[in-house]
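Left out: one protein chain. Kept in place: all the others.
Showing subunit A:
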Amino acid sequence: MTAGEHATEDLLRELAPQVLGVLVRRHGRFEECEDAVQEAVLAAVVQWPAEGVPDNPRGWLVTIASRRLVDQARSDSARRAREVRVVAQETGPEVPDVDDTLALLFLCCHASLTPASQTALTLRAVGGLTTAEIAHAFLVPEATMAARISRAKQRVRAAGSRFAMPAPHEWQERLDVVLHVLYLIFNEGYTATSGGDLHRTDLSHEAVRLTRTVHRRLPEDGEVAGLLALMLLTDARRAARVTPSGDLVPLADQDRALWDGDLIAEGVALVTEAMGPGAMSPGVDSRVDLVTGAMERPPLGPYRLQAAIAATHASAERAEDTDWRQVHVLYRILERVAPNPMVTLNRAIALAEIEGPEAGLGLLATLDGDDRMAGHHRLHAVRAHLLEKTGDLASAREHYGRAARGTASLAERRYLESRARRLRAPADPPAQEDVT
């Protein structure tokens, strides 16, 4: 793909939600407008590289999409009355509104939809991706994704969702759903790093782009800033996270020279700002002190806290320089703000670094009775890791094995199996080395 084609695509994806906003405001009927914009975008993909980008690309897209709407109305004779309305409105004034993108996000992340539908609809209507691109990114057939998007749009209509900003009393709840969807999109892209086919519809980058858009519109919202920081700090480690052959590398073993310094700087700055004024001043040993900030400006949300944890890891030059006390405190606050056994699991790792593996194992024992964690492979994996540190290699090996059988990720299974193999007792026959 040429640089010109890339520029066209970036422009189209920036414009698509704006054009959709104009259309929905004029005509209502999100479903049909969304189809019309999608067709206009496809027309632009074909025409612009050949004929050049028009002087007013947004106006061009609005015109083409409006014509598609008219065509749709014409093709259905039962909708003739509507056609008259569409034509009458076609020449209406174009009202630019910076909040269109946000209003669309709220619409696509409507509570009546499942997360998978919210994700798909957001990527199409706000992200400007085609159905084929979304299908490719999620490794499902285009027909499957088309059905999912079509059903999502029907649900949005049936739920009576409007193209508007949520009322103040439901603002936070609705924004939380939007942030969760962006987080899911990021994770889908981040965890799917293996496989040689790096399509341009990289979901992580798309999630970062959309979150930046939200952050630009809501710069004062600490959770939006926190989510963006979390994504940047996580993304910064991408190159170090897997070997060229696709094997996972745990945080402690990653080559930190491969971390992206620019992303880390931006992420740390964002989260420091979002954590509050206390975090701006360097701590005693001139490391970023994110805990003081956390204490000074409640209420803190989970994204800021997770970003603060990621920033603490990112600020350590070597793994052994990690400020585990700060990590531990941040997990404790996170446990209080958003109780979740997964958070406790992560805190156990931090606790083990401070007080020793037995303390970590003690905390893990409190999770054994938790139904949400029963038999979860992450619990087995962390327990194996801590048992290995205590020197109980036989038990560690057994738990690595259980974790390997429990995971649904091929890369993770390979990693866990290799840990188990490494702990093979000397009396056993030597492990056969993987050729790959």
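Keep this in mind: a residue touches a chain if its C-beta (ideal position, glycine included) is under 8 Å from a C-beta of that chain, and two chains touch if they have at least 3 such contacts; residues count from 1.
The criterion applied here is as follows: contacts and distances are computed from a predicted model.
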| item | value |
| --- | --- |
| From "YciI family protein", "ABC transporter permease", "Succinate dehydrogenase" or "Aspartate carbamoyltransferase", the hidden chain's UniProt protein name | "YciI family protein" |
| Residue among A:41, A:149, A:268 or A:351 that touches the chain left out of view | A:149 |
| Which residue of A:4, A:59 or A:141 touches the chain not shown here | A:141 |
| Hidden partner chain, touching residue among A:56, A:114 or A:366 | A:114 |
| Positions on subunit A where the hidden chain makes contact | 114-117, 135, 138-151, 195, 408-410, 413 |
